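This report refers to the structure that appears directly beneath it.
Excluded from the complex is one protein chain; the other protein chains are retained at their positions.
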Amino acid sequence: MTRHATSYFDNEGTEDAYAVHRALQETMQALVGIIRVESELLEAKERLAELAERASKCAVEGNLQFNPGWHLALDLESMLAVSNCTTLSAIERRESRGGHTRDDYPGFRPEFENVNMITRLVDGEYVVAQEPKPQMPDELARLFEEGAH
Amino acid sequence: MAIDTGSAPTTAPEPPSGAPPQDLVMRLWRGDASGGRFQEYRVAPQEGEVVLDVVHRIQATQAPDLAVRWNCKAGKCGSCSAEINGRPALMCMTRMSTLATDQPVTVSPMRAFPIMRDLVTDVSYNFEVAKLIPAFKPGPRDPDGLYRMAQVDIDRGQEFHKCIECFLCQNVCHVIRDHEENKPRYAGPRFFVRLAELEMHPLDTLDRRDYIHQDMGIGYCNITKCCTEVCPEDIHITDNAIIPLKERIVDSHYDPVAWLGRKITGRPAPLRASEARKHTGAAHAQPPAAATPEPGDGA
Partner (left out) sequence: MSVIEDVPSPAPRPQPIPVRIGAPRAGPPRAVVLRKDPWWAQPLVTGLGLLAFVVYATWAAFRNGHYFIGLDQARNYLSPFYSPCLAANCPPAVRWGPVTPANSGFSPALIILIFPLAFRLTCYYYRKTYYRAFWLSPPACAVADAGSTSAKPNAFRKRYTGETRFPLVLQNVHRYTWYFTFIFAVLLTYDAIEAFRFPGGIGIGVGTLILVANSVFIWAYQLGCHACRHLSGGNLKKFSKAPARRWIWTNLTTPLNKHHQLFAWLSLMTIVVSDLYIYLVSSGAFSDPRIF
């Protein structure tokens, strides 16, 4: 873990963590924003792969002490993971629900009502799968019923 | 960790007319415990920027390892304290338009504290003082089990609650800035604000006056008001916290008539510092092994 973290200092790469970070922000803002469509989400998926490639080549200047450039390079790994989860789940959920709005699939779909989208890293690849939602505990369900009237 | 969450354009927008804007010349302090110097950076100005924006742009484009501590960018977290053109201020609340940009703008770390790196200082002194503030000690509850406070008594302390602990007042206070040997015996303006808040709390029952006099060293303050001048929350530190505390200590320690009044009416003598000390974090913790013995006495 430590070796991985410090490996950025020996990186031969030429990428700048701040530039990759900005590109990631712009990608997610433009393609996985408030209103989503499949074509854009698929494009985002491809771009994220490119960005992951760039992020791994970040070169870090300076030393271990309070080094924001290095911290950003490390954080990019997590930001890419979150971006991938968001994008893959958004592709898979072919409906509009809550904060997730699909221009190509307006409205609720009953088949998605009781599933969560779970993204896992399998052999270095992000794989999304639908899994049934955990059952609501009885006492919570009762509260909903009481609140109904 | 510096993550620019804004979606600022990558290039400076051209001004609507006239000559292209002159580059800003920023002189930022770079260095660590082994030494440092001002490094000059040139960046294109952008409309409506604050100093922190410019520092971030330098970080993103020219100095990726530039250390700067920041969080909220809204003057509410108290992280980005620095000295801008020598004046202690928050970087996120100092507009570039208020500075003379025809000459270099210097940004240096808070000079009262030990350096960590570049613009980042070790402010742990303040947290050590914080542990030594005798805690809030409410009296008994009302018969129905509740505590009650009058609105006028609550309003009085609101000003002190505004403190964001940026420690600019601690930084500018010459008692410790220019005489570091006083740090072990002086709490500093931020903590006089905290102590005033407790002493004026309608439910609090602890008398901290002797403790403020002895352990918190309020007598070292010579009320030159720099803490008030630099406070980004406009707390009237000197007039509303420090001087009222000094006057309370006159009541307890220097006013013979008040003393006589206590003798005649049988009101209790000021609580001794050693008793108030039992209500501090230090009473519950082992003294740190690395603590330096009090230096400077009789130097």
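All chains are identified by letter, namely A and B, in their written order; residue positions are counted from 1 within each chain.
Convention: contacts are C-beta pairs under 8 Å (C-beta built on N, C-alpha and C of every residue); 3 or more make two chains touch, one makes a residue touch a chain.
Owing to the predicted nature of the structure, the values given are computational and were not obtained by experimental measurement.
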Chains in view touching the one left out: B
Candidates B:41, B:70, B:113 or B:192 - the one touching the absent chain: B:113
Residue among B:41, B:125 or B:160 that touches the chain left out of view: B:125
Residue among B:24, B:60 or B:172 that touches the chain left out of view: B:172
Chain B, residues in touch with the chain not shown (by the definition above): 29, 33-36, 38, 83, 85-88, 100, 103, 106, 108-116, 121-122, 124-125, 128-129, 132, 150, 152-153, 156, 172, 174-175, 177-187, 199-200, 202, 204, 210, 213-215, 217, 219-226, 229-230, 238-239, 243-244, 246-256, 259, 262-263, 269-270, 272-274, 277, 282, 287-288, 290-296, 299
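Everything that follows uses one rule, which is that only the chains that are shown with their structure count from here on.
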Separation of mean Cα positions, chain B and chain A [Å, integer]: 39
For the chain A and chain B complex, residues of the former touching the latter: 16-18, 21-22, 25-26, 29, 60-63, 65-72, 75
In the complex with chain A, residue positions of chain B that touch it: 1-5, 7, 10, 32, 59-61, 64-68, 116-118, 120
